[in-house]
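Subset of chains shown; positions unchanged.
Order of writing sets the labels: A and B. Residues in every chain begin at 1.
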Amino acid sequence: MLSFESDYIEGAHPKILEALTKTNMECLSGYGADAYTKSAREKIAAACSLPDAQIAFLTGGTQTNQIVIDTMLHQYEGVVATQSGHISVHEAGAIEFTGRKVLTLPAHNGKIDAAELDSYITDFYNDGNHEHMVFPGMVYISHPTEYGTLYSKKELTEISTTCRKHKIPLFLDGARLGYGLMSKQTDLTMTDIAELCDVFYIGGTKVGALCGEAVVFTKKNMPLHFEHLVKKHGALLAKGRLLAIQFDTLFTDDLYFEISRNAIERAEELKNLFIKKGYKFFIDSPTNQQFVILENEKLKELQKNVKFSFWEKYDETHTVVRFATSWATTSEKIAELEKLL
Amino acid sequence: MLSFESDYIEGAHPKILEALTKTNMECLSGYGADAYTKSAREKIAAACSLPDAQIAFLTGGTQTNQIVIDTMLHQYEGVVATQSGHISVHEAGAIEFTGRKVLTLPAHNGKIDAAELDSYITDFYNDGNHEHMVFPGMVYISHPTEYGTLYSKKELTEISTTCRKHKIPLFLDGARLGYGLMSKQTDLTMTDIAELCDVFYIGGTKVGALCGEAVVFTKKNMPLHFEHLVKKHGALLAKGRLLAIQFDTLFTDDLYFEISRNAIERAEELKNLFIKKGYKFFIDSPTNQQFVILENEKLKELQKNVKFSFWEKYDETHTVVRFATSWATTSEKIAELEKLL
C-alpha cells in the first residue's frame, strides 16, 4: 500500500548500509572510542563551521531531548516550550520522568514568539512568589516545528538574543533539520544555527539513518562526564560504530543535505497535487510534512489505498491529516497518489 | 592490532546486514507495528517453547535492566543482586536514577546462593524495622555472570523456587545468553530459562547484532502500556524494524545458537593456549570470557600487540585481565595470539 505515513517508514540511505557492511569486520573499541566517531565529529563540526563543537551521538529524538534537558538544567529550572512542542505533548512524559517541568507558551504556527518569551521570563522574576515556581532555565524550539513550519533568521536571532539576555541556553530540536535547511523558504544555514543556539541536534532517524541523532554543543558547554550521564539514562550504545558510521556517511560529500533536498522537492510536488485537486491545507508548511484538511468521508475512502497520519479533528465533518515525504520518496509515488485522489 | 577486548568489537553477523539491505526500501510503520516485529516475536516465543510469551525489543543492556526493573517493581521495592552484578557496579547508577535501590548479596563465582537469598528475605520480614527498609521486590541474576560463570539447572531452580516462595519475580540478564546456552558445561536450555524466570532478556548486542536485546515476559506479566513506558524512558525506536529484522534473522534457522557456538569453541582454543603457555586463570569460566592473571611486566609487553580488558588488580605484581571471544572470532586470530604469547 502507498504510504506517506511518516518520514521514517523506509530503512536507511543505501550508502549507509554499504558503509556498515564495508566496515563490519573491523575490530573497534566500544562506547565511542573508535575512529569513525572521531571522523563523524570532525565532519559535523566542519559542517557547522565550528571547530570546537562537542558532539555526541544518541539513538532517538525523545531520548536526546530527555538527556539534553535533564543534564543541562539546574535543579531549580524547567524548560520553556510551546504548548504544541514535541516535549510538551508527544514524549510520554519523558521530560517529567527525569524530574523536569515543561513550562509552556502559546504556539504561533508552531513557533515561540520572542517578545512573549521575554515577557514571560521578565514577569517570572517580577513575581513576588517566584521562589515557589519553576525557574525558566532553557528554551526548547523545534525546527522545523511539529507543524512543518520554520523560524526565519530574524526570528531565531530574536529568540537567541532573548535567551542570552536572560542567560539561559537555547536548545533546537532538529529531528528534521535537513528538511528545514533545504526548504526553499529558509534563510538559515547550519552555521547560523550553530551560532545562535547553545545546543541543537541533527536528526538522523527521520533523515536517512536507521537511527541516530547528533547532538552539537556549540559553546564548549557539554555537561561534564557526559558519556557517564548518557549511560545513566540507559542510552549508551556499546557499538558506538552504529551511530558513528551512519553520521560519517551522511556528512561525507554533503549526503545529508542532498537527500534532504529530495524530500523537499517531493513535498512540493505533493503540495501542488493537493492544490490542483482542490484540497485545503491546515497550515502552510515549507518542509516535508504537509497538513491537509479532508472530509471525513473522503478520509475513509482514501485510507483504503494510502497510509497517512491522523493529526487532529478540524470540525465535525473534517479532519486534519499529515502526508510526509522523506529522503526516499520518489516522484512515481506522488504520481500514484494522483491517481487515487 | 589483534583484539580480544570484548564481544562487541565487530559489527553484525553478515546475514543481518543482508536482511537489513534486502528489506531496506519496504515502507513499514514505526514503533514496532510492522510485520518483522511480529515475526521475530513468534520465532523467539517458539524458541522458548512459550507461545504466550510477551516480547519487547530494546537497544542495549543497561537500558533493558533499567526499564525492566523500574516498570516491574512496586514503589516500596528494590532489586536484589550480587555485589558484583552489572547493575550494582557498572551501569552508572542507571537503576538508582529511576528511584530504585539495588540490594546486594555476596557473589559466589559471580552467583547468588539460593539459601542466602532465602535467609535475606526471611530476615527482612522478621526485622521489626523493615517498614523503614527497602523491600526485596525482584531478584536479578546474570547468566552467564559478569565472570563468565553459569548457573546449573539445579541452582537456577532453587533460586526460582525461592522467588516463588516469597512471591517476587526472577529476572535474568542474558546479555550473553547465547554463550551460556552453547557452553559445553551447561544443563540449561532456553525453555528451562523461560520456565524458571519471570522475565529475561536475550542479548543481541554481544551476540551478533548491531544493537538490541529481546525482553521475554514469560508469565503474561508485561507491565501495562509497556510501549508508553519504554518511550517515557527515552528508549523507543521510531524504526522498530532495526531491532526486529535483526532478531528475526538471529532466530531463523538457529543462527543465534550457531554463532554462539563459535564463540565457545574459540574460547576453548584460547583457554587451551593459555594453559599450554603456563598462564593461570582467575576463575574457571565455561563461556566466552576468559580471565587470566598476568604479571604486570608481561601485561605491558603484551599490550603493545594485543587488546584485552583490564579487570582488576590481583596483587602488587599481578593483574586480572579479560580476553573475550565472540561469534566472529576466528581460529586464525587465536593462532596469531599464540605467536605473541
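General observations
Note that contacts are C-beta pairs under 8 Å (C-beta built on N, C-alpha and C of every residue); 3 or more make two chains touch, one makes a residue touch a chain.
The structure presented is a predicted model; accordingly, all values stated were derived computationally and were not measured.
Here 2 copies are displayed; the structure file describes the full homo-oligomeric complex as 4 copies.
Following the convention adopted for this analysis, only the chains that are shown with their structure count from here on.
Separation between the centroids of subunit A and subunit B, computed from CA atoms only, is 33 Å. Looking at the complex, you find that subunit B touches subunit A at residues 1, 3, 5-6, 8-12, 14, 17, 20-21, 23-30, 59-63, 66-67, 91-94, 97, 205-206, 210-211, 228-229, 231-239, 241-242, 307, 328.
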